[in-house]
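Single-structure report; data block below.
Note that this complex is displayed minus one protein chain, with the remaining chains in position.
Let's turn to chain A:
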């Protein structure tokens, strides 16, 4: 007994060692992008065998727990990305949070772009489960931000109170929120705020840093429902995304308050286009225009977004891969919501309901947040069209129920068009 432990006492655990992603200078972003080695994995030495470290997932119900077998764990537990992100770090949130009352959570996060490659043995099956069979090895993801393709898209405002489209974007070469150092996070802020300063016309706006905002500014942002708080959801805090709060976090929005960007919350950036009422088409037009403008501005400075043809836009949570897009409305459906066929109808329309407080809330009264279920395998245009068609259908159903007529459960629409 003493022998085993003195071995352990004298062992030295070395933390993963990494490639240096370009020394010092951060003003030229291209250095970071070009010199990064993709796929190279450092090794992490352990004191205990994998079997002693394997998490107890017997009471767990999330995608990570469904796919992390002892064999997969043993194969991956000694690996690290070039930046030093490890498997244990990736899965910590799923170990700490066995399940969620409303949705089957993913249970793992990426610390950097390379995580998806180094830990592919676990990410791939998780992605497949979460994204309805999408095979990231063989399939390609279509990106389409041409808003002119949208048909219809202006809803009846007796039902639809507001329309919103959001996505996220990550800056290639910088680690993601679970892993980033303070300097990296500040660099994300600098790069993005710099780019946003170049927006013009209806997109002209300003940045409010969380650390420097005045009381008045804070109150205004709260009143506008723009201010994001330090995350309280354990899904996020257990993944380390709230470290150093509120350092390098902030909110940018245009003067009209219809285009909004969150910096360094759950992703490097969350981009949101929204307005009261039912003009989803205009919301999406602004969304696409804004995204393209921002991309152009960062590229001018030598940066780019994390993107590849299999996973689309790369974000922190595997659930947001592909488009990272959630297009939704706040809609009043008092009769539909009481109809027992409501969940099935939503399901067949590839829609999801949430409370109007966001993902961790339940609906209040009969006003729902209705949005697309899917993120990966279909383009932005396809997903927004799906939401538009689905919401129109729900409104039709509500009107029929109002008149005492019956409604029909539509056939399921196909995925991966």
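Basically, contacts are C-beta pairs under 8 Å (C-beta built on N, C-alpha and C of every residue); 3 or more make two chains touch, one makes a residue touch a chain; residues count from 1.
One rule holds for everything that comes next: contacts and distances are computed from a predicted model.
A.B. asks: Absent chain per UniProt: "WDR73 protein", "Replication protein A 32 kDa subunit", "Autophagy-related protein 101" or "creatine kinase"?
C.D. replies: "creatine kinase"
A.B. asks: Hey, which of A:62, A:92, A:254 or A:371 is the one touching the hidden chain?
C.D. replies: Selected residue, touching the omitted chain: A:92.
A.B. asks: Please identify which residue in A:160, A:179 or A:314 touches the non-displayed chain.
C.D. replies: Only one of A:160, A:179 or A:314 touches the chain omitted from view, namely A:179.
A.B. asks: Among A:79, A:128, A:243 or A:301, which residue is in contact with the omitted chain in the full complex?
C.D. replies: A:243
A.B. asks: In the full complex, which bits of chain A touch the chain not displayed? Write them out.
C.D. replies: The list for chain A reads 1-2, 5, 8-9, 12-18, 20-24, 26, 46-49, 52-56, 83-85, 88-89, 92, 95-96, 111, 175, 178-184, 186-187, 211, 237-238, 240, 242-245, 247.
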